[in-house]
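As structure tokens, the structure follows; a few thoughts come after it.
One chain of protein is taken out of this complex; the other chains stay put.
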Amino acid sequence: MIGFGLIGAGRIGQLHAENIVSNPRARLVTVSDVFADAAQTLADKTGAVVSSVEEMLARDDVQAVFVASSTDTHAGFIEAGVRAGKAVFCEKPVDMDAGRIRDCLKVVDASGQPLMIGFNRRFDPNFSALQKRLSAGEIGEVEIVTIQSRDPAPPPVSYISRSGGLFRDMMIHDLDMARFLLGEEPVSVYATGSALVDPAIGAAGDIDTAIAVLKTASGKVCQISNSRRASYGYDQRIEVHGSKGMLRAGNVHETTVEVATCDGFRADPVQHFFLERYSAAYRDELNAFIDVVEAKNAPAPSGYDGLMAQVLADAATESLMTGLPVTL
Amino acid sequence: MIGFGLIGAGRIGQLHAENIVSNPRARLVTVSDVFADAAQTLADKTGAVVSSVEEMLARDDVQAVFVASSTDTHAGFIEAGVRAGKAVFCEKPVDMDAGRIRDCLKVVDASGQPLMIGFNRRFDPNFSALQKRLSAGEIGEVEIVTIQSRDPAPPPVSYISRSGGLFRDMMIHDLDMARFLLGEEPVSVYATGSALVDPAIGAAGDIDTAIAVLKTASGKVCQISNSRRASYGYDQRIEVHGSKGMLRAGNVHETTVEVATCDGFRADPVQHFFLERYSAAYRDELNAFIDVVEAKNAPAPSGYDGLMAQVLADAATESLMTGLPVTL
Amino acid sequence: MIGFGLIGAGRIGQLHAENIVSNPRARLVTVSDVFADAAQTLADKTGAVVSSVEEMLARDDVQAVFVASSTDTHAGFIEAGVRAGKAVFCEKPVDMDAGRIRDCLKVVDASGQPLMIGFNRRFDPNFSALQKRLSAGEIGEVEIVTIQSRDPAPPPVSYISRSGGLFRDMMIHDLDMARFLLGEEPVSVYATGSALVDPAIGAAGDIDTAIAVLKTASGKVCQISNSRRASYGYDQRIEVHGSKGMLRAGNVHETTVEVATCDGFRADPVQHFFLERYSAAYRDELNAFIDVVEAKNAPAPSGYDGLMAQVLADAATESLMTGLPVTL
Partner (left out) sequence: MIGFGLIGAGRIGQLHAENIVSNPRARLVTVSDVFADAAQTLADKTGAVVSSVEEMLARDDVQAVFVASSTDTHAGFIEAGVRAGKAVFCEKPVDMDAGRIRDCLKVVDASGQPLMIGFNRRFDPNFSALQKRLSAGEIGEVEIVTIQSRDPAPPPVSYISRSGGLFRDMMIHDLDMARFLLGEEPVSVYATGSALVDPAIGAAGDIDTAIAVLKTASGKVCQISNSRRASYGYDQRIEVHGSKGMLRAGNVHETTVEVATCDGFRADPVQHFFLERYSAAYRDELNAFIDVVEAKNAPAPSGYDGLMAQVLADAATESLMTGLPVTL
């Protein structure tokens, strides 16, 4: 049974805490948060104790650290964690600055400790099954990857203005998914977009509607589209066209109920909330990390995956700004 | 090229005329109808000549006769046709009276001429493909056949009161389909129903909502449900459960367009009109009959199939009346 | 927080225990089982204590009793539970004998304690949503109910031979669903069936393939089909045809992945295991029972629902034996 320390008791930290508590291979030992009340509330609910990060890292009964604090603290906690001999799981992104990520990964490498990054969508049972079947050659060689990704509604503009922009905040998940599916590094990125959903997003210097095109050295192509709005739910679809066929994975409707009337056949909207859509993904992600801690598997997505997603998001941002494709 | 005589220039006769005219293996020679105007209009449109049935049957350039007149004249025209040495296609039913059908089939047998019955649904490309795959053993042995069959709206009560009742007028198509799919004769029939769509149908002594259950000697079972009303289109679905899986065939939507909004995902209604739904079936049925006339195939559905569908419809009607299953 | 005593630590008892433990409104106080080891294992896992039923019923901190023991003990434990002033939840069926159920319900009524019966499918989020929308009049008046229910594979013949037969063991769930959806009591039942899946089932005096037809006083009809085998998963579908349209609810596929090749478009099988398919249903069922214990709602499905499902199963069994419909 792996003892966990959790840094960050916000929404996503609470989710991870719940999964750790109900996982028979894990137990939650300590919780740390800059807001003492948040840490205490979560500790009370889970039977963990509140501690500082320093105390957490000093404990022998903590083998693994979950970093779910604010983005600017990620790299520092990763470094402290691995230096203390802990396996570390960190929510994406490692850092907004690719140079800082590179430095952090050097510390990780030197430590010999594993680092896994929270690109949760790789663990969605639908996307995960698709990727496995793709890897098994079910549709031959990958040729075109299409990723449609749309949020039900935009976050507050106050959030957007410190988010690093749509490519770093939202499309980064799709950029990681593209790498996961292409099986090859992109060598060029072109991106464009607009503020169509809310002019205030444009006024804040960001976009809410975007398309990116990636190409690999061997000529595989990938198109990603993002919107900050989708009336019909949280829309996350993948389609891979290969030399022998097509694999795709879609959304889950709220129920399987369908009504047929003179207006036609109507199915439910798709699940609206990402915590509902990806609840199984978060559980499977935890199990994958426990396998890593138990040295059964190498970490995947790794720190390098975290770096590359950020590099692609930076390139897409640059492409949007310059209007030109970026070569990697 | 087969020369055709057409008896009956009503809606269904006009459809067959159009198919004959556009079939490169067929030509329409003469048209006959008790309403001279209807015959003339159709003849003008198709380049055929108007004639009496007697004249039609006397012509050497007529090798095949299409009977699409009123039900009470079917058996007589079949007999006259085969006696005149013509191949005969007759719309269902041969007659409302099973005894009369038996007599008619004796005349057909004695003549050596082929008789094919217009159970058009066997030629629907979807149902036909399903039956072929079933026969090829794709799902092993048939165990449960489910047929859902619903009209968009009931016919006028005036029609219903001389229709022979729902089982003989509407479910007869499904009873033929059941035999087509079961691959074995039913040995018992239980049927029940109600007038739920329109009380006037009940007042006319008929029902508009029905269920029938058939069972064969080896224990295969079949359930059929009928309604005279379906707001969402002309609903005709088949499902066969077998020892190794399930085969089903469904409806065709008006278009493939789907809209997704906060109310969910909405597809079009299914095609409303039976002539639209079964337009390909009528064309394929004609080709199948031409094959019969050219002696390439035995007629199917045959006169015997016409008889057995009527026998099953009679049994279902008796079951409804008595409240008891009928053994065949 | 409601304190629960659980009688029966088998597969279904373990499931309920797990749900009670993770429900914030409930806690599991004691576990009882005729097999002491089973009780102890479950108690160890859940933090409950092992006790006899007598001890359980004597405890003040047990407000509600879950009966998940073998069928022949249900009625007795229900009576003991309500006499001890406990709210009782009992897995279906109350008893194999309708007379015994009636006697038991008298004891329940006299006690003033609530009794809820475990027809879990009413709580499936899909079927539950369908029924709510039906009740809200979304498709007008109910006319035809179609229930397709197929198990992935038959249970051992040893189980079947003491199961009371397919209608009482398997179709009873669908008969309850039929009542739930028809909104009116059936007044006649016709049933037929065969042993097609396994001759050993026939040799044991039972069937594995069945159809039943129900009719209510106002003429609504219902068809139910059952098979003990379905290669493609645990198949549970409902379709209700009403005066204004159709509502249906289907299965959940294992993933949303679809592959398209020259062989066509292939989706996953549907979930195979009833505990997976109905996991949300069991959780919602528990919440519904807690509402009952807290006197927020009357129990539904009630003891009367348990009785009526058994009466219908008895009638279907009689119909199969006699070959005649049974009037209720």
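We just call them A, B and C in the order they show up, numbering each chain from 1.
Convention: contacts are C-beta pairs under 8 Å (C-beta built on N, C-alpha and C of every residue); 3 or more make two chains touch, one makes a residue touch a chain.
Keep in mind that this is a model prediction, so the values were computed, not measured.
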- Shown chains contacted by the missing chain are A, B, C
- Task: Could you tell me which of C:Arg121, C:Lys220 or C:His253 touches the chain that is not displayed?
- Result: C:His253
- Task: May I ask which residue of B:Ile12, B:Val49, B:Ala260 or B:Ala300 touches the chain that does not appear here?
- Result: B:Ala260
- Consider the whole complex, including the chain that is not shown, and state which of B:Gly10, B:Gly76, B:Pro125 or B:Gly323 touches that chain. B:Pro125
- Item | Chain not shown: contacting residue from A:Leu130, A:Leu182, A:Ala230 or A:Val252 | A:Ala230
- Item | Residue ranges of chain B at the interface with the undisplayed chain | 22, 125-126, 129-130, 133, 138-139, 244-252, 255-262
- Footprint left on chain C by the chain that the document does not show: 231-232, 253, 260-269
- Item | Residues belonging to chain A that touch the chain removed from view | 141, 143-144, 146, 148, 150, 188, 190, 192-197, 209-211, 213, 215, 218-221, 223, 225, 227, 229-232, 235, 239, 241, 243-246, 323-325
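By our rule, only the chains that are shown with their structure count from here on.
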- Task: Name the most central chain, where centre means the mean of Cα atoms.
- Result: C
- Item | Whole-Å separation of chain centres (CA-atom averages), chain A against chain B | 58
- Message: Taking the mean of the C-alpha atoms as each chain's centre, how many Å separate chain A from chain C?
- Response: 40
- Query: For chain A, what residues touch not just one other chain but two or more?
  - Reply: 260-262
